[in-house]
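Yeah, one chain of the complex is gone here, protein chain that is, but the others are all in their spots.
And now, subunit A:
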Amino acid sequence: MTDCVGIVIVSHSPLVAEGAADMVRQMVGDEVRLAWCGGDPDGGLGTSVGAILEAIDRAWTEKGVAILVDLGGAETNSEMAIEMLPEDRQGRVVVCNAPIVEGAVMAATEASGGATLDQVRRTAEELSPH
């Protein structure tokens, strides 16, 4: 089996992240590696760079990982996490500019067909107004 691009969902709320991941599982199945995280390092609303790094690791495939985020802090913390990855992985993780739930479903659907990271990102980002 060709590996698929992995998907990471990062929300300020663990419930939102888990719920979005649940939707992806129901609609796309288990072919795509999927990880989620939500909440600050104390478990309150927010995001945690450490948790994002772990989620990237869980979703990792050689084809890369696409991250879907909800609000600004999730985006900034995800970008920080990407910079902290080993150099050979940095270029293979992207944050998609897309709504978190629809973006995750679209990205995972595209990924499940064996698409490249760039194709996955572009499909998710078609949902964003420009």
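Here, a residue touches a chain if its C-beta (ideal position, glycine included) is under 8 Å from a C-beta of that chain, and two chains touch if they have at least 3 such contacts; residues count from 1.
Note that in this section contacts and distances are computed from a predicted model.
Colleague: Would you mind picking the UniProt name of the chain not drawn here, from "Paraslipin", "Carbohydrate ABC transporter membrane protein 1 (CUT1 family)", "Dihydroxyacetone kinase DhaL subunit" or "Nitrogenase protein alpha chain"?
Modeller: Its UniProt record gives the name "Dihydroxyacetone kinase DhaL subunit".
Colleague: So one chain is hidden, and I want to know which residue out of A:Asp3, A:Asp40, A:Glu102 or A:Glu125 touches that hidden chain in the complete assembly.
Modeller: That would be A:Asp40, which touches the missing chain.
Colleague: What is the set of subunit A residues that contact the non-displayed chain in the whole complex?
Modeller: These residues of subunit A touch the chain that is not shown: 39-42, 44-50, 71-73, 76-77, 79-80, 84.
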